[in-house]
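Contents: one structure, followed by commentary.
One protein chain omitted, others in place.
Chain nomenclature is as follows: A, B, C, D and E, assigned in order of appearance, with residue numbering initiated at 1 for each chain independently.
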């Protein structure tokens, strides 16, 4: 039953693609509207709410003081996790973290971590004894497509506006966390045979594989991930990588505007 | 199939209620017979067996020596848990703790904890280093109705007769745990439209919501809980609270008689 | 459906048994061919691959440095676990460890542990502070019958060829683990009414209870276990115990030959 | 209740540390229809607490064994986001959240006309995004508004409210400090039209008289919050039918 | 087996620390029908061990995939109460209890006439309330009595018994110290009428001769306990049919 809908939807998407159209009227490389709000939650040391089309996510940053790993006595840590709880949509079920939520969290995590935007040595309080641990938790509240990009945006925005609660930890005065870069993610989904930017939930349902690209300030690649059934050619990748270069800059500007 | 029985049972209970009768012949505020035995298990530092009508439960107290929480360096701890394992009745299934068993344990726990009958500071051995932890575990072996009151009775009886195994912990001679009050629980179930005391398993099956009231020595309220589908009015609550005042005193006397 | 096969198989096995034959042509006390290879895996400090007929298992030994138990300050520890993961056969399913895999691991563990072949005091590094922990993990890759004997063989072979990675732990130079005995296991399954040695997967499917016997160098019993539905008489046990005495010596010789 | 320590919670002028009167509640803001993926939803800010609730259903109840022949089951998940508390909490359910989910579901079953949807399930997802004492009550309020937004018939709304005791004085709507250092807490789920009680918990120490004062404060607060709930639903209705969507 | 240390377990007079002879078992008390909610039940005190067993069924086996077309499955849970041991144990199953549950179920399947109840399940709930060495055997004894109390047909009872070795001497029915510091333990489940063995485990170090002595002691003990089991079942039968219930 459930599977009949995608079949019809797939036909419709194929037909639209032939005319280079999308189901909600957008252009192939056009994104939905994005509203970003930071510093919106009591108790979180950094927080962001992203409304991306009809997709809604929250990200929150918490800190902890912990003992460093013996082989890295001066390094703090960063951890990013995402929850796809049943609140996010009809298809989500309670239970242990799904492969989907694990992938989401790990892809966002890698994009931030590998950009090097957090200097792990700057999180040292007393070498070998105390370092800061940063934990970014992402909560998807309404999944209407492209949660990856929304979550990555919320995570970096919450991080860039986070205040280290030094007083609470008895290590001096509160201060803003130092974040040296604004890595952002740009995802593409194959719909009607060709890639489009920022697929909505219908395009995801009737589409194929997707590619997630995270780029840093210099346009360097920090994380790639292909998801779902399907293959792509090197030439296809070249095309979307170029689109991503422009789009990631715009997203970074959106984040950086929050800090002023 | 299973649900036809409650429907017929419910009709019967309604009819009986019109004549102010109960299915086992008891009066509205009459309890079943209770047998309480303490100190009945090797290895438990305090133990109680409660036979409450045909309901059978055991409670056991164990102590441990542990490190206090940093923000409460002189305070020990108390923890009370209940298990509703498959032994207790045909309807109970193996698996992780059910919401029912969690509720049971937590309601009993709150009644004891909030009465203040254990002075947490009296559990200190060395401030900031060692305190006693008290663990009360309740095991329901035969559920024939009103396990809440039976478990609360067993828990406080096991606690009031517990011996701190100080020798085993190398902290002096064994001594009886100091417990300054005897909080007891009294539960009411709506059956045939009106509340009755100490429902048996048929009244629970064909009844509605229930209210659990834990009272301390002064008749003060220490824990309240409404369970199951249904609502009540403030006037109804006033009536059962008054019944509970008398009944809880009787239960406390039963416990206190064990210590002589 | 699944259960029809065993019924026919059982009839066939019964008929063969009447003529003192086995389904694959072996004699009653004849084992399948065994290939044992040790030291075959990078990263494992001891390893063994056993091909026992068409049954394939790997065993790997790892060491850790840990704090001893307070009541045994000079003693190290040994732990042996087995995994029956879905790779092992069509009937195995993912999920938490099954009772079968727990039994397998514990029976192999007891045979090695109770033989006393590891002197726990020899694992002490600094009394009360640091001892070695030995962990043997067994991985069943292809179950075509009698995994118990194959796993026990692999475990003791991996152990007897293990090298303590002392340099990695900063406690001197690497050295071979000292193992003073070669306990081996010999299992019997009731097939067609009488016990046979080393049942294959068809004999297990159409057979009844089995008995696992672990013997040490002196022919002493170190572990016994009866599994599955069925009973046996003391006289039956006497007979298989005598067969086991001879067979276990052969298996021990196979292991000991690896070390040269 | 914490109930220990010498923390002063009432000022010399009789007001509370945050300036409220003893029978004054924290500010409450409500918005309905905030989550497009859900069949109904609500956002409630109560003091510094933030709760969001999504409704899915009525839908077929499965696994089969949870089905009821004569009614819908209400499947509530009360969950605190990891960043909602001062110390981060590990994702996933704990004993506290399971108990709250259970009694909240039972309270909602008392007002939803569950017999209209035999064999079905209504999912109620309560997410606490920021916690400042009293989150179970905020969650109940959010759930009632979200159920109404989803068009699910109820015989009344439910309002989550709490009173308690600090420094031997009964006060309405404990905040974080009052919750940590107070002597009792009495959360209730009240049907604003009939005054019936569908949700009741309490811990601490209350005399019968003190209980009655708490009850009276809770009833008063329920009426105030009810007005805000109705207003949110009216705004949502107007926005839907005003062509915005 | 612990098997280490210099703990003396036999006295100079040849008796054991608690005064028993080497082939003497601890005192055993049995009562049938102690749990009204169950279809059959038993309480066994063996030394200071206390085990209780409840039987539910035969009932429909579900989930479907555990069903057997030609027989009942026996679903055993052996569980130690948190307060049953010197150090409290966390509630829930561990590897030890899962293994014991498995081999106990297999032993009981060997005597219950399972083919009489195709597609059904018999639940056997063994709860150890106090543990003083030998609980798996006490559990088996309790299960056999409880099954009989439930009226489930069996071709024989099973008796749980154990012998072992301490200070190089074979002794019957190890107590706690003997279990902690002894050299071997051989628990068995014996069919008292036929002398067949349905349950067998062993660990430690036993020569073939020592094994045979253990076997002989176990057979003797099985007969003694069997008498007590039968007596408990007779009392239960008389009480049921004497009109008390």
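What we mean here is this: a contact is a pair of C-beta atoms (placed from the backbone, for glycine too) under 8 Å apart; a residue touches a chain by one contact, two chains touch by 3 or more.
Computed from a prediction, not measured in an experiment: that's the story for all the values here.
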Not-displayed chain touches, in the whole complex, chains A, C
Can you list, in ascending order, the subunit C residues touching the missing chain? 41-44, 47, 54-56, 58, 60-62, 64, 81, 83, 85-90, 94, 97, 135, 137, 139, 141-144, 168, 201
Go through subunit A and note every residue touching the omitted chain. 3, 97, 99-100, 102-103, 105-106, 110, 113-116, 209, 211, 216, 218-234, 237, 241
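The rule we apply is simple: only the chains that are shown with their structure count from here on.
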Minimal step count in the chain contact network, subunit A to subunit E: 3
Common contacts of subunit C and subunit E, by label, are none
Relative to subunit C, the most remote chain by C-alpha centroid is chain D
On a C-alpha centroid basis, what's the spacing between subunit C and subunit D, in Å? 57
Euclidean distance of C-alpha centroids - subunit B vs subunit D, Å: 27
Send over the residues of subunit B in touch with two or more other chains. 97
For subunit E, jot down the residues that touch at least 2 other chains. none
Looking at which chains touch, is this a line, ring, star, complete or other? line
Among all the chains shown, which pairs meet the touch rule set out at the top? A-D, B-D, B-E, C-E
